[in-house]
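Here the complex is missing a single protein chain, while all its other protein chains stay put.
Presenting subunit A:
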Amino acid sequence: MRKRSQILIVDDSELNRSMLADILYKEYDVLEAENGREAIAMLQEHEHEISLMLLDIVMPEMDGFEVLAVMGKNKWLESIPVIIISAESASTYIDSAYDLGATEYISRPFDPKAVQRRVGNTVLLYSKQKMLENMVTNQMLDKEKSNLIMVEVLSHIVEFRNGESGMHVLNIRSITKMLLAQLCRISDQYSAIQPRIPLIANASALHDIGKISISESILNKPGKLTPEEWLIMKTHSEAGANILESTRYYPHEELVSVARDICRWHHERYDGKGYPDGLVGDDIPIEAQVVALADVYDALTHKRVYKEALPHEVSMRMIFDGECGAFNPLLLQCLADIGPQLEKELKLKSLGHASKDEMIDATRSMMQSGNVSNRTLALLEQERIKYQFFADLSREIQFEYTAHTDTLMLSEWGASQLGLPSFIENPNGNPELLRVMVRRDMESLRNLILSASPKDPKVSGHYLLNVNGTRRWHKFLARPLWLGNDADIFTGFIGKCIDVHDERLKMDRLIEQANTDALTGLYHRKAARKVVQEALDEAESGMCFTLMLFDLDFFKHANDHYGHLFGDELLQETARRMLGAVRDVDITARIGGDEFLIFIESPLDSTPAVERIFSSLRCTCKGHPITVSMGVARAPQDGMQFDELFHCADRALYAAKQRGRNCYCLYDDSMAGQLSVLSEIPSEEAGEQSPDQACGQ
């Protein structure tokens, strides 16, 4: 059974509603609203189901005129006809109602038959119109789709015959599009071309169809063509034009006539040295000029049967040096402008991405031809507003990147927080953006996002952002977007970032605590090893370093004699003196009980520095003299690895002890066989000297 149409009756008088409902209930499902406000609420809920509305004018809350105005604003009037039923017969009322978009006006008292008939006619008329609209839309969509497909198929036939991958057509299309867009940007003369860009790009796909008439032996000949073969090859541009001219769409169908021009003249050159007609300058249609340049660039940067692929820079230089013939200087300017983008774009494009452009093209032409209903757009707009609303509430910096338009959108709050516009075109390398996030971080974030897969799309990372002049840690959560579930077609990414600076600092402090010795605040051995190795790894050539290893002479003695607390004080005093003797950038560590390490960047001859540090460690603490024995190793001569240096310093320290303590020794090869102090802890019994004696030197 056919679904019954729904009719909404809006009248404040129950009697009126009841009378109308009685007239209509047999054929229609009747909804009722008591006033304008209720009516709007019902429309919002049942917009797509209501076929017609009967509306009273004089009502409390919101009158009929206001209802009409709201319906007009929401574009509901396009799909829902309104019949006014009113006891008003004043012509101003009737006129206003019609002006606001009412379809019919029935005055009270009404004849039930008249109401029935008018309602019936109106519902029928609108549903017919809707059906026709749908039919036209579908046909347009089909036509658009088959257009694209046919163009694609045709051009691919040529390419496969030509032994090419099928990418050439797509590349030509992208480059043509980019060149034209840039041309519109920099030149007023060509700004009118903007709306024709998609069409020209589609037509560009057909530029080589004339090659269908060239024999494969010439087409796929790896070496140089003979002059005769070359003459035949050159006929392809004319042949292509002839093919198109002989279709019945030429010259009335714009796509065909533009394609014909492109076919015929995409080998002309600006100086008149091209073929087949030797046109000069702007006698060559701009469409053909653009495709000619796109063709040359793509041919250079890709492998052909007669040549290898050349890098972007080389290709650009060849074009600008005129090695591929003369081009319109304005277009060369465009090519220079889009150069970096071009390089990236074409690199990104693999076969898998091929259909991306097609989808976008189809969508865009659908939008342009108005086939997406206003209602769909309104719904999209509503979604956008919802999203915006929640984004503003959340106090997070939310971002959204659209690959196709190469634009980055920031939530309003986020943008104001970062002092950025909420809409950034070509974000890569945008100076304002670079002020907020350094290039290295930006690339790292981008790679992080691109590494995600549909199976595990969410990524997160920490980066520093410059907020109001201070760099603060932010946590980024993001995910790429693909067309459907197919990771081949990347359309952009979305995400948010949250200020985690304070948390992060707390974390850093904890890490620092974990890296340092609680008693002295110096690094412990493991941390020292790490930071020293980092310093060595990052060293530039010509830099020298000195690693000093020392322990307190007869510390065990003092410890045993005066107690651990006193021992601790000696250690703390030593740490203080160490810090006093070195610069902030130097590395100081307590690597064992009474063993310390100092690592400094030093001149090649580090003896004066070592001498100075050694002496400044000698002191008296609470009447107790402190002296140290020190082993010294130097980078690069003793090694560039921490372990090597440590090993050498250790041997030198042993030597210093052998020499009677309270002295330092620089490592030399004679010590290679020495015992280790730290790995084999030699006893202090050997000397059995008293501290006083040792410190007397």
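By our rule, contacts are C-beta pairs under 8 Å (C-beta built on N, C-alpha and C of every residue); 3 or more make two chains touch, one makes a residue touch a chain; residues count from 1.
Just so it is clear, contacts and distances are computed from a predicted model.
Participant: Just go with whichever of "Transketolase", "Na+/H+ antiporter subunit C", "Peptide/nickel transport system substrate-binding protein" or "Histidine kinase" UniProt uses as the name of the absent chain.
Facilitator: Spelling it out: the chain absent from the display is recorded in UniProt as "Histidine kinase".
Participant: Which one, A:R108, A:R317 or A:R612, makes contact with the chain that was left out?
Facilitator: Considering the complete complex, A:R108 is the one touching the chain left out.
Participant: Based on the whole complex, identify which of A:E14, A:E49, A:E412 or A:D605 touches the chain you can't see.
Facilitator: Checking the options A:E14, A:E49, A:E412 or A:D605, the one contacting the hidden chain is A:E14.
Participant: To test your reading of the contact rule: which positions on subunit A touch the chain that is missing from view?
Facilitator: 12-16, 18-19, 22, 58-60, 87, 108-112
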